[in-house]
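The following block contains the structure, expressed as structure tokens.
Every protein chain except one is present and positioned as in the full complex.
On to chain A.
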């Protein structure tokens, strides 16, 4: 179990912001931090991993205290068992793929983990390549594999897939799920993509101006449990058109635009740019705001 109780004054683009949050994450959970940019998500992850010092509060992981302003405890990032996948991947340009992984080995650690992770992340053929020659998805796999070398208990993923195209995202989401289960990790993800969050996470915390404003399981969080549906997708409203007595709503789901019929009452609640859920019970599609 990870318990965070943090206070920190941050200088953000919009001026000073006071981050003040309490979070509890169960061991083995896949958790997502959700919220607008500047809400304090990355700062929270940086404080957990020891890269940013909170002004006050505590960080407890299992039985251990990683940070306590009262007891004057502040473990260095080197002492915290955290695998961190950065948004810009942070691969070492002077080393090839294999060397990037080997660098992360701990003293006297069994080197077999390198082969295992190269195989798992499908990097065996790329192992001699330098990072600059890799595609975004390949870099992402290296960064993920490298973060796992030291066998962390906590894996931190800071918007790891935001720079990738949809196909690659979906493939890597599968990877993340597999990794999370196989290595029995507690995984903390920052993401804006609702489909991704619902697919990956057990629970979701929404941050706003440095505090948790909403939390719940992924399906509860986006209100997806209220409809019993045969299929459902989330997307963004692109256009609302009136046609006779009905409205036709164009929704972007992934890379596809889908047109959904809606009655005027439902359509009134929607505007262009809204995140919506499109679901169907056998015949009639339902469209609702989430």
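As a working rule, a contact is a pair of C-beta atoms (placed from the backbone, for glycine too) under 8 Å apart; a residue touches a chain by one contact, two chains touch by 3 or more; residues count from 1.
As a convention for this text, contacts and distances are computed from a predicted model.
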Q: Identify the UniProt protein name of the omitted chain, choosing among "ABC transporter", "Alpha-ketoacid dehydrogenase subunit beta", "Molybdenum transport system permease" or "histidine kinase".
A: "Molybdenum transport system permease"
Q) Which of A:11, A:70 or A:94 touches the chain that is not shown? A) A:94
**Q.** Contacting the left-out chain in the complete assembly, out of A:23, A:59 or A:104
**A.** A:104
**Q.** Missing-partner contacts on chain A, residue numbers
**A.** 49-51, 76-80, 82-84, 86, 88, 90, 92-94, 103-104, 106, 146-147, 149-150
